[in-house]
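Only one protein chain is missing from this complex, and each of the others stays in its spot.
Let's turn to chain A:
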Amino acid sequence: MKRIFRFCMYFLALLWVIPLLWLIWTAIRPSQLATSLSFSVDFTLDNFIDAWQKAPFAQYYLNTFYIVFGILIVQLITATLAAYVFARLNFWGKKVIFILILVQLMIPIDVLIFPNYNVLRDLSLLNTKLGIMIPYFATAFGIFLLRQRFKSVPYELEEVAKLEGCGILETIWKVYVPLAKPTYIAFGLVSVSYHWSSFLWPLIVTDSAQNRPLTVGLSLFAQSFETGAQWAEVSAATFMVIFPLLLAFFIFQKEFISSFMQSGIK
């Protein structure tokens, strides 16, 4: 019984890894061999070169970096400030505001594509990188995550900072931020990988290569061919898009897994 279970699970793991192996296999072989399963030792990087030249992937990469880290930086600021307030201060209207922020956890921004498109149009932010980023600047998830961590910081440390004459912002920066470093790393990894993958929203907002992120660029590149005609190139392009994420994942595997774990524990 136990053996059967283990055998099945090893088999499942094999099944799980096949799509990635097949993608790499298709991407590094001459394109005329892409549609056959035949085994040969041909190896080529031509597909990567072709894909890189046929579409402005360098631009897409820059855009994705800009968008992903732009969102993260603003999120860190807004979430840190709000998290400190919720963790440490008692103010008028605290409960109401807390519930309002819960609404964002309940209704993900991703389902508001149509109304938010209209908001963006009214703000004249269509087809801009800022337009892709701005709805995500406030993050209920980040606020809750950091608030949990800030609450466990001993209050005496804040008293010490106070005695040394630190103002409120200085206290947050010198006491709370350093102690919450693992939480920041966790939040950062989740945020970056989430927005790196984001597709539908940037697709709707952008209509020029200048502002498109990798995901949108990739889908346009894939759709520009007749089905199956340029598999090898599309595979190479797909691999280029996922490579930084996979690389980061393999290097920071432990951090990634514990970050995603935290993304669930409330």
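Assume a residue touches a chain if its C-beta (ideal position, glycine included) is under 8 Å from a C-beta of that chain, and two chains touch if they have at least 3 such contacts; residues count from 1.
One rule holds for everything that comes next: contacts and distances are computed from a predicted model.
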For this session: For the chain that's not shown, choose its UniProt protein name out of "Alpha-ketoacid dehydrogenase subunit beta", "Phosphocarrier protein HPr", "Chemotaxis protein CheC" or "Carbohydrate ABC transporter membrane protein 1, CUT1 family".
Result: "Carbohydrate ABC transporter membrane protein 1, CUT1 family"
Exercise. Which residue among A:L62, A:V153, A:I168 or A:I185 touches the omitted chain?
Worked result: A:I168
For this session: Tell me which residue among A:I67, A:A82, A:I132 or A:L145 touches the hidden chain in the full complex.
Result: A:A82
Seminar exercise, completed: Touch rule applied to chain A and the missing chain gives residues 1-2, 5-6, 9-10, 12-14, 16-20, 22-23, 26, 35-37, 77-79, 81-82, 84-85, 89-92, 94, 97, 100-101, 103-104, 106-119, 134-135, 137-140, 143, 162, 165-168, 193, 196-200, 203-204, 215, 218-219, 222-223, 227-228, 231, 234-235, 238, 241-242, 245-246, 248-250, 253, 256-257, 260-261, 264-265
